[in-house]
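Scroll down for the structure; my scribbles are underneath it.
Presenting chain A:
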Amino acid sequence: MSLFTLQDVTVAYQKQAILQDFNLSIGEGELVSLLGPSGCGKTTTLRLIAGFLQSKQGKFLFREKDYTKVPVNKRNFGFVFQNYALFPHMTVFDNVAFGLRQRKVSKASIKDRVLRVLDIASLKGFEERFPAALSGGQKQRVAIARALVIEPDLLLFDEPLSNLDANLRVNMRVEIRRIQQELGITTVYVSHDQEECFSISDKVAIMNKGIIEQLSDPATIYRQPKTKFVADFIGFKNFIQFDSRRQETDGIAATVQGITLTVQQQDNDTGLVGAIRPDDLRLYPLDAAPMTVENAVQGKVLISTYLGRSYQYEVKTSIGQFTVNDDAAAAPLANGQEVVLEIPKKQIVLVD
Partner candidate 1 sequence: MREKHIGLGIFTFLVFVFLLGPLVIISFTSFEQGTVLRFPPESFSLDWYKNIFEVSGFLETFKVSIYLSLAGNLLALLIGIPAAYALNRFDFKGKALLEGIFVSPIIIPGIVLGFTFLRFFITYYQLPIYAGLFIGHTVIMLPFIIRVVSSSLANFDFSIEEAAVSLGASRIGTFFKVVLPNIKSGIIAGVLIAFLESFNNVDISVFMTGPGVSTLPIEMLTYVQNYFDPTIAALSVVLMIITALFMFFVERLLGLSYFTKR
Partner candidate 2 sequence: GSDSAGAGKEKLVISTWGFSEDFFNEDVYAPFEEEHNVDIVVETGNNAERLNKIRQGNSDVDLVYLSDYYAQQGVDDGLFEELDSSKLTNLDKIYETAKSPNGEGYGPAYTIGQFGIAYNPEMVKETVSSWKDLWNAEWESNVAIPGITTTTGPMFLDAASKVSGNDSFNEDAAFKQLDALKPNIVNEYNQTSEFINMFGQGEIAGGPIMEMYFSSLKEAVPEAEFVTPEEGGYAVMNTVNVVKDSDQKELAEEFINYQLSTEVQEKTAKAKVDSPVNTEVVLSDEEQEGITYGEDVIEKLNVLPADFLVENSKQWIDRWNKEVTK
């Protein structure tokens, strides 16, 4: 059963429409991420759900009831703001306790719950600080703690971890996920960190210019993007514009400039654009390439960059330029080196 539904919603600032006939439905207890380029309307969607924005058209249903006109403070939703929006005149403790005080929770219990959530957010010892004396990441954690502590019906996160370092980010997201699952709080989560979105979400919605292009579980999005935009957005950096496609027994045979590649894929019947991630391509020195290379294309290394985890190569071939990430453990390839590029048939997908 879906907990809430946005039905044909339109939102506009001044005359410019930001969301147009927007639809989104989220099931009870689910965590859904919104992913999309800057300015595509993620914050707008969250604000709409929270009730900060009035839609021009459309409906917002929550537990089957029309919530369009329910005031913000009656919604019992937790919101973590992109700019934190901490109360500058209150200490960290009071900021976090604010929502509980509204709910007339007993003093002892407030203290208890606030300290527990501050602990989770690694903010022990900061209770008496004012926001002006916190670092960026500390502020962000206070904002998260403030939203979590009220155990709301719906949690709305607007890039809650963007100012945290990798470790803390992982810890916090694990905590968020744990609390979310434990309490079964439905959650809408906006983040720019894809790994974060994929690891934390039951479903991911990829947004583009005020529209959801694809809403699926993380693995599906990750493996089977439906459109070129989605593919591009989630890291399929390499695109091949095929001339034609043909169903064969061992997959689809897609042809470009006389070269035919095999694509093993079920769920796309029309797409002519092949997409593949830099990580999924393999590179072999021309003289050391094994025999079993799938969909082999010959090329030349243009640029190589060190990425820590791997080396990144720009490879020029007759069917276009490719970006390839190769395990750094292997000996690096030199600029100008002739190579064989392998496009694994399981990894390449056709998109619309």
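Candidates were picked such that all candidates are chains of the complex that A comes from, given by their letters.
Just so we're on the same page, a residue touches a chain if its C-beta (ideal position, glycine included) is under 8 Å from a C-beta of that chain, and two chains touch if they have at least 3 such contacts; residues count from 1.
What you are looking at is a predicted structure, and each value in this text was computed from that prediction instead of being measured.
Engineer: In this complex, work out which of 1 or 2 touches chain A.
Structural biologist: 1
Engineer: Candidate 1 touches which residues of chain A in the complex?
Structural biologist: Checking each residue of chain A against candidate 1 gives 50-52, 71-73, 75-79, 81, 83, 85-89, 98-99, 102-103, 130-132, 146-147, 150.
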